[in-house]
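Here is the structure we will look at, set down as structure tokens.
Every protein chain of the complex appears in place save one, which is left out.
By written order: A and B. Residues from 1 in each chain.
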Amino acid sequence: MEFLNLVLVAPIVDMIEYPSFFIEVVFGGLMSGVMYSLVALGFVLIFKASGVFNFSQGVFALFAALTLVGLMTGTVPFTLNKSLPELPAWVAIILTFIVMIGLAIAVERIVLRPLVNQDHIIMFMSTIGLAFVLEGLGDTIWGSEVKALDVGIPTGNFLIGEIQIQIFDLWAAGIAAFLVVVLAVFFQYTRTGRALRAVADDHQAALSVGIPLKNIWIIVWSVAGLVALVAGIMWGSKSGVQFSLSLIALKALPVLILGGFTSVPGAIVGGLIIGVGEKVAEVYWGPLVDGAIENWFAYVLALVFLLFRPQGLFGDKIIERV
Amino acid sequence: MALSEQSIPEAILSVENITLSFGAVRAIRDVSFDIKKGEIRAIIGPNGAGKTSMLNVINGFYHPQQGQILFRGMVRKRMRPHEAAGGGIARTFQNVALFKGMSTLDNIMTGRNLKMNKWNVSLLAAMFYYGPTQKEEILHRQFVEKIISFLEIEAIRKTPVGRLPYGLQKRVELGRALAAEPDLLLLDEPMAGMNLEEKEDMCRFILDVNAEFGTTIALIEHDMGVVMDLSDRVVVLDHGEKIADGTPAEVKANQNVIDAYLGVAH
Partner (left out) sequence: MLYRESGQFKTSYSADQAIFPIRQDNWAMVVFLLVAFIAVPYFGTEYFFQAIMIPVLIFALAATGLNILTGYCGQLSLGTGGFMAVGAVACYKLTTGFPEMNFVLVLLLSGIITAGVGLLFGIPSLRIKGFYLAVATLAAQFFLSWLFNKVAWFQNYTPSGTITMPPREVFGIAVTGANADAMDRYLFCLVFVLILAMAAKNLVRGPIGRSWMAIRDMDIAAELIGFRPFQTKLMAFSVSSFYVGVAGAMALSLWLGSVETAEAFDINVSFQVLFIIIIGGLGSMMGSFVGAAFIILMPIVLTNVMVGALGMQAVTAKHFEFMFFGGLIIFFLIVEPHGIARLWQIAKEKLRIWPFPH
């Protein structure tokens, strides 16, 4: 009885008694949810357009952030000497995006093209290899120590009633929302967007109606690179650019389970649910088991959900045929 | 009349008023027919008529919303795939569904899985292998070798099936179905994509299976020549409905069937 009270009643009572604290927790959850959504979005874009589950998406974000910091601080690649001119943030961001496009081209040539029409599972494992390569490469070029990143997003906080709000978080949410809208328009209303969706359905069929698979893949991996860049900037500004950045990819995976691998709205809503869910669980139930449940709670949440709806929140119902 | 019906062999399986839909799409509408012991029964119809869906209902892969299946006198509202397999229904698939990474021999051996003694192939026995599991393997290998020589595929015994040409894959698939010693064999377009010689071989095998083992066969086929030659009775589906049922000659003369295949002027 004592136990039930502790698990079921006490946390709820807490929430109701201190509503402003609860709202703050939820708000904090929403903000990390936005971050998860951003990373998950990168996964979904590539999965939709190439059927590849890109495990290296998190390392993409790390690589982009490393490059950005390197350019802004005038670091000479491979040497760690800071003797180049320091670039303003916007120039560095554009240059980094160009680097990410170059990366997309390289990935297409070296990894994807030889693996066209291979099993999905083989493609997936090749992206694990890619993650290792990029991790080593990023550290080799730019050094592996923790770096601060500041691209000029305003910080500080203000109060609404008793609730404290971080200005940075509002900016992050705004930028993420803008990015999502742009991508949605791009996918839904442009010729390239239509071609992307065709490729996602069937590589060979798309090739046979004259869609250049090569270009499509470069485009979509570049877009994923852009999303990774934005995610890298957000996370990097918040907690510094370091190896652990690539681990947010692992946090985004339950989002994919929840939202479905192919659904953009799923990635966004799923990210928000996971963000809020794990924050609330950590704050109200975490102390019962000595904390740090953030690492796995999202997975368990996603799994339990999955048992009831295997195709995810927004996925299509699966009809199996023989 | 009643007497003469008694003398006709009993039905091994009958489907009664089956309706199957996927969301708003009705794949099969209120279809009934039966398959009699020892006959070769053809299911024909234009593309999208619901033939493959019908086979999927019969061996339990799809569950119909309405209707029931009588298999060997037992009423089934819905059948589970492994129950159907255990009850003696085996099948082949429209697009060959072999286990691509395994050899011909292993593929056909999988067909024996339900015939194996559960204790002899249980986990610990299989880990030890020598003894019960080996004895069991050799016993079933002997049966499988009979099928291999019946289908004349001795030369490809150890070849991974992924490397075989299409015609041979279809033959291996038939072998896998036969390995289960089925009472009822469902063949989904066994001759699709074959050249004339391969078709003749396949026809020979089907007739031999039917004659030698007395296996009841239900087959879907588009080659009308083959259907007319092989089958004892034919059921015709169109847009999920049954439009004709009878001997090949009767069906050939049926106006509905002619309309369905050639189109009808409105």
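Going forward, contacts are C-beta pairs under 8 Å (C-beta built on N, C-alpha and C of every residue); 3 or more make two chains touch, one makes a residue touch a chain.
Keep in mind that what you see is a predicted model, and the values were worked out from it rather than measured.
Asks: Consider the whole complex, including the chain that is not shown, and state which of B:M109, B:V172 or B:I217 touches that chain.
Replies: B:M109
Asks: Quick one: which of A:A89, A:M125 or A:L313 touches the chain that's been left out?
Replies: Residue touching the chain left out of view: A:M125.
Asks: Mind pulling the subunit A residues that touch the left-out chain?
Replies: For subunit A, the residues touching the absent chain are 53, 110-111, 114-115, 118-122, 124-126, 128-137, 139-140, 144, 250, 253-254, 256-257, 261, 289-290, 292-293, 295-296, 299-300, 302-303, 306-307, 310, 320, 322.
Asks: Residues of subunit B in contact with the chain that isn't shown?
Replies: 59, 61, 81-82, 84-86, 90-91, 93, 97-102, 106, 109-111, 113-114, 116, 121, 123, 126-129, 133-134, 136-138, 141-142, 145, 176-177, 180
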